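As you look at this complex, bear in mind that one protein chain is not there, while each of the others sits in place.
All chains are identified by letter, namely A, B and C, in their written order; residue positions are counted from 1 within each chain.
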Amino acid sequence: MIDVLYFAWVRERIGLPRERVETGAATVAGLVKELCAREERYAAAFADISALRVALDQELADFDAPLAGVREVAFFPPMTGG
Amino acid sequence: MIDVLYFAWVRERIGLPRERVETGAATVAGLVKELCAREERYAAAFADISALRVALDQELADFDAPLAGVREVAFFPPMTGG
Amino acid sequence: MRVSVQSEPFDLGAEVASFTAGAAGAGAVVSFTGIVRPDGGLTGMEIEHYPGMTGKAIQAILAQAVDRWKLVDGLVIHRHGRLAPGETIMMVATAAPHRGDAFAAAEFLMDYLKSRAPFWKKESRDGGESWVAAKDSDEDALKRW
Partner (left out) sequence: MRVSVQSEPFDLGAEVASFTAGAAGAGAVVSFTGIVRPDGGLTGMEIEHYPGMTGKAIQAILAQAVDRWKLVDGLVIHRHGRLAPGETIMMVATAAPHRGDAFAAAEFLMDYLKSRAPFWKKESRDGGESWVAAKDSDEDALKRW
């Protein structure tokens, strides 16, 4: 089980801020594929992966990063701080 | 008659902050030459002209600038503000 | 070295004054303040963040700046939540022996906060709400460091 968090418009499109997910995916990209297969709202949120960022256990990562040992995955649009 | 002002170590070497000078010099360089001819302390202050700056009527100028119409000449080392 | 992520307003003048007074050995202090710009009919802004990551990410960015420019001290305050036009969003301050380092570190911090700290801005206008899009120019600004 892994905690999956969504922020900003990713959160709005999926309709929830976080959920616990049972996954056998080896990488972030594999997890995204599983989520997209679930429901249209996930497919809509992840339609353009280049418009998204991912953090693994609160550190920025790539979509091909492995999920082994990861407890928290967060998906969000490019940051707009400052 | 022209007002001549000295600042920082130029003032210290010459030994006064300002004086009124009767000059027939056409340029700043001509005035410097006249001053140097007066006394050793002037020659010492103006020994290395590349280490000095000049302002004519409170605007930075070059040593070959004409003196015609100028009322105030100031000599000083490179500035160290900020 | 202090990082604060908070919803409350902060007292810019007091922060700059106490940061400067405490920066023993500094010859140069630079501060930057970001303000909600009241243009295009903006009526408000909501800043979302990632609580588990924000503080850690900013600490890491600040530690990098302090190390790289040999800062005497560094400060980042960033707000989240609901903000009105004209309100201060955030500030950074840097203190160094010389001005070049203080300026470079402050600009570096701003460029990184813009694109690498997990904040997302949503603007409210009469016509509705919209998420602020990340700018290519902000991403490009990172490349100079």
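Methods note: contacts are C-beta pairs under 8 Å (C-beta built on N, C-alpha and C of every residue); 3 or more make two chains touch, one makes a residue touch a chain.
Model, not experiment: these values are computed from the prediction.
The chain not shown here is in contact, across the full complex, with B, C. Remark: the omitted chain is touched by one listed residue; of C:E48, C:D73, C:E107 or C:E123 this is C:E107. The chain not shown here is touched by just one of C:V5, C:V30 or C:A117, and that residue is C:V30. In the full complex, the hidden chain is touched by subunit C at residues 11-18, 20, 23-39, 86, 88, 97, 99-100, 102-103, 106-107, 110, 141. Within the entire complex, the positions of subunit B that touch the omitted partner chain are 5, 7-9, 11, 55, 58-60, 72, 74, 76-82.
Note that only the chains that are shown with their structure count from here on.
Separating the CA-averaged centres of subunit B and subunit C is a span of 48 Å. The distance from the centre of subunit A to the centre of subunit C, each centre being the mean of the chain's C-alpha atoms, comes to 26 Å.
Among the residues of subunit B, none is in touch with two or more other chains.
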